[in-house]
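Removed: one protein chain of the complex. Kept in place: all other protein chains.
Chain lettering (A, B and C) follows the sequence in which the chains are written, and residue indices restart at 1 in each chain.
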Amino acid sequence: MSAQAEDSLEQLRQRLAEFAAARDWDQFHSPKNLAMALVGEAGELVEHFQWLTEEQSRGLDGERLKAVGHELADILIYLIRLADKLDVDLVQAAAEKIAINESRYPRERVRGDARRAEEYD
Amino acid sequence: MSAQAEDSLEQLRQRLAEFAAARDWDQFHSPKNLAMALVGEAGELVEHFQWLTEEQSRGLDGERLKAVGHELADILIYLIRLADKLDVDLVQAAAEKIAINESRYPRERVRGDARRAEEYD
Amino acid sequence: MSAQAEDSLEQLRQRLAEFAAARDWDQFHSPKNLAMALVGEAGELVEHFQWLTEEQSRGLDGERLKAVGHELADILIYLIRLADKLDVDLVQAAAEKIAINESRYPRERVRGDARRAEEYD
Partner (left out) sequence: MSAQAEDSLEQLRQRLAEFAAARDWDQFHSPKNLAMALVGEAGELVEHFQWLTEEQSRGLDGERLKAVGHELADILIYLIRLADKLDVDLVQAAAEKIAINESRYPRERVRGDARRAEEYD
C-alpha cells in the first residue's frame, strides 16, 4: 500500500463516498447543497462559543469538548465531500493558500498584529 | 519517519502552528475566535454558489474553481488550527461521527431520502 | 395612509420588491438562494469582529462602524426579501418568538446566566 493510500484524508474521502453511494445520496450532494450543509455545521460550531469568553473557550469541559469535536468532524466531512465532488485536492489547495499567506503576511511586518492584509495597503 | 508523521493533516497542523508562532498570533487564536474565522470563510464559500443552480455548481469554470478551492483551503486551515488548540484529533472525531451516522441513517431505511434523522422518529 | 403603510419594514419590503422586479432578479430569489445570501452576509459581519476582543467590539471607530452598518443592512435586506418570498410577517414572527423566549427563560431563573434553555432541563 502506498503512503498516499494510507493518508487519513484519502481514507475518509473513500469512506464518505461509499457512505453516500450506499444511500443513493449523491443526487443531493451538489456542490451548492454541500456548501450549505458545511456552513450550517459551522453555525452550530459557533453556537457553542457565542456566550463564552475567549478564556472560557480555551478550557471547555469534557462533555462540551466532545460535542465541539463532533461539530468539527461534521465540518471536515462536508469539506471532504465538497472537495471530492469538485475534484479539488484539499491538501494541495491548503499548501497553496499557506504559501500565499506567507507572502501576504511577512512575519517581520505583522508580528503580534492580526489586521488583515488589505489593511496594510 | 512514521506513517503518522507523514500524514497530510499532521503535516498541515505543524506548518500552521509554526506560521502562527512566527507571527506571534497565538494570542488571537482562541477557540472562540477561530470558530468565528471558520464560519466567515464558510460564508465566503457559500457566496460562490448562492446564485448558481445546482447543475451550474457541478460545472464551475477554471477561474471560479480555483477561487472555491482556496475557500476550501481557508476552511481546512482554520479547522486544523481549532482542532489543534482544543487538542481534538480530527481524524478520530470524523471516524466516530461517521460511525454514528451509519447507525442513525441505516442504508435500507434512508435510501434516496435526505430527510434528517430526527424526522424519522 | 395607514400606520401600517408607513412602517419602515413594510416600506423596505416594497422598495426591495421593486428593485428585484426592475432587474428581473426574482428568478434568482428562491428562498433557498436568499437563505444562502443571508448567511454569506452574516459571515462577512462576523469577519469584522473575529480578531477583536469583546471590549474592542464595543468601541468600533467610525470607518469600521460604517462598514459594519452596511453589513447589518445587507442582512436586513435579505431577511426582508426572504420573508416576503415566504409570505412570513417578520414582525409577527418576532413577537411570537419573543413570547416563547419569555417563557423558556423566566427572568428569575436565568438572571445573569446565558446558558441555553436546554441546559436547564
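The rule is simple: contacts are C-beta pairs under 8 Å (C-beta built on N, C-alpha and C of every residue); 3 or more make two chains touch, one makes a residue touch a chain.
Owing to the predicted nature of the structure, the values given are computational and were not obtained by experimental measurement.
The chain not displayed touches subunit B at residues 32, 35-36, 39, 43, 46, 51, 53-54, 114-115.
Where subunit A meets the missing chain, the touching residues are 28, 33, 36-37, 39-44, 46-47, 49-51. Residues of subunit C in touch with the missing chain: 3, 6-9, 12, 15-16, 19, 22-25, 27-28, 30-33, 35-36, 38-39, 42-43, 45-46, 48-49, 52-55, 57-58, 60, 65, 68-70, 72-77, 79, 82-83, 85-86, 88, 90-91, 93-98, 100-102, 105, 107, 110-112, 114.
Operating definition for what follows: only the chains that are shown with their structure count from here on.
Mean C-alpha positions place subunit A and subunit C at a centre distance of 26 Å. For the pair subunit A and subunit B, the distance between mean C-alpha positions equals 2 Å.
Along subunit A, residues 32, 35-36, 39, 43, 46, 53-54, 114 each make contact with two or more other chains.
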